[in-house]
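A single protein chain has been omitted from the complex, and every remaining protein chain is retained in its original position.
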Amino acid sequence: MEVDVKKLNTILNKYGGDKPYILAMFQDIQKEYRYLPKDALKYICDKLNIPFSKGYEVATFYKAISLNPRGKHTIHVCLGTACHLRGGPNILDAFERKLYVKKGNTTEDGNFTLESVNCLGACALAPLVRVDEKDFGKATPVTVNKIISEFKDGE
Amino acid sequence: MVEFKINGKLAKGEKGEPILNIARREGHVIPSLCYHETLGSDGRCRLCVVEVKKGNRKRIVTSCLYGAENGIEVYTESPDIWLVRKTVLELLLARCPDSEIIHHLAGQYGVKNVRYTKDEDKGKCILCSLCVRTCESIVGVSAIGTSGKGPAKKVTTPFDEPSDVCIGCGACVVVCPTGHIYMEDKSGVRTIWKKQFELARCPKCGRYHAPVEQLQFISQKSGTPVDELLVCQDCK
Partner (left out) sequence: MTISPEQLDNIALEYKKKVKIYDKVVKICCGTGCISSGSLKLYDRFKDIINFEGLSAKVLVKITGCHGLCERGPIVVFGDDEILYQSVGKRNVDEDVKLLIETIKSNKIADKLLYKGDDKTKRYVSPLDIPFYAGQNRIVLSLNGTIDPEDIDEYIQRGGYRALYKALKMNTDEIIDWVQKSGLRGRGGGGFPTGAKWRSCKDAEGQPKYILANGDEGDPGAFMDRSLMEGNPHAVLEGMIIGGYAIGSNQGYIYVRDEYPLAVNRLLKAIEKAREYGFLGRNIFNSGFEFDITIFRGGGAFVCGESTALMSSIEGKAGEPRAKYVHTVEKGLWEKPSNLNNVETWACVPHIINNGWEWFASIGTQGSKGTKVFSLVGKVKNTGLIEVPMGKSLKEIIFDLGGGIQGDKKFKAVQTGGPSGGCIPAEYLEMPVDFDSLTKLGSMMGSGGMIVMDERNCMVDVARYFLTFLVEESCGKCTPCREGVRRMHEIVERICNGNGNKGDIEHLEELARAINLGSLCALGQSAPNPVLSTIKYFEDEYRAHIEDKKCPAGVCKALIKFSIIPEKCTGCTLCTHECPVKCITGEKKEAHTIDQAQCIRCGTCYDNCRFDAIKIE
């Protein structure tokens, strides 16, 4: 995949080319490309003058960064304690069944990536599902259907 | 200089010097896997644990990182120490069932059978990170590093692909305590970390000794011309 060097330079400059901000740079790149492309990772490491292996270590340590292309929409099913007690696993189950995809993976049509997350901090509204930046509290199997149809075919 | 006690006997060392160093110097036995004299330690394997009594407080610490202080009492053996070491070894044996050195150490600490399902995909790697630290600090190229976290953590080249910066020196193989890293020299070619290196031939005796890339690297760093480096250590 071709990465736009201009975009990468903008991101580098946003953080003053400072090494400590490598994770923030990765997150910005991911927002742009929906994942962290290998070429982008290499470019950032070269510009920051850090070994490729060290950049790779950071990219693979943090769950927020994906080295594989993600779907158009990311579904985060919260599996925090409160959500677990109130049926979070059943919601994840429902998504896995309806979308024919296991957690951590992307649907064949590239529309959805299904992830679990360990607590989004909206515990009073358990079980919670976050799709991109939208939260759905007190999710039920009905919510699962609603989400799939609402975000289908790139909304 | 500070003075303190190890197993009741007087010991002396520099302030802040790892107790492990001092203890071994004084003849005490403490096992370790991830500690190296030159590279130091991160406290990963936890085998070198000891009990330290400071005033009223007693705690278990890794002797590779805990610095010597005046007046402390160190104990290298105790039921809790034994429990930690034995558990660590049983866990490592479950992870690396083919490792001879782990078998040997585990036997010393009374591990009779492994009560866990044995891993088949970890090889002999105990994640001591000596290879990574060697490549970073001694060789200086950082061709390998760790990836992932938790039980999925492993040592690898980025994306598991042949590394642009690896010079095939094999320092990682030498420093690995379990012999996990694969390296093969055959017909003038070295294979390591999925990369193949042309081995240099000594002009004097004709044997293959080091990868050409490694010699070029050393030449660049030291200023010595490559031709001189082509002569193997035995013929020098």
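In order of appearance the chains are A and B, and numbering begins at 1 in each one.
One rule holds for everything that comes next: a residue touches a chain if its C-beta (ideal position, glycine included) is under 8 Å from a C-beta of that chain, and two chains touch if they have at least 3 such contacts.
Because the structure is predicted, anything quoted here is derived from the model rather than measured.
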Point to revise | Of A:12, A:40, A:75 or A:94, the residue in touch with the unshown chain | key: A:94
Point to revise | Absent-chain contact - pick from B:117, B:187 or B:233 | key: B:117
Revision key, fill the gap. Residues on chain A facing the left-out chain by the touch rule are 19-24, 26-27, 54, 57-58, 61-65, 79-87, 90, 93-94, 97, 117-126, 128, 133, 135-137, 141
**Study point:** Contact set of chain B toward the excluded chain (per top definition)
**Key:** 42-46, 49, 60-62, 65-67, 80, 83-84, 86-88, 91-92, 94-95, 115-117, 126-127, 146, 148-153
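As a working rule, only the chains that are shown with their structure count from here on.
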Study note, to complete from the structure: Separation of the C-alpha centres, chain A versus chain B, in whole Å, is 35
Point to revise | For the chain A and chain B complex, residues of the former touching the latter | key: 38, 41, 51-57, 60-61, 67
Study note, to complete from the structure: In the complex, chain B touches chain A at residues 132, 136, 141-149, 157-159, 163-165
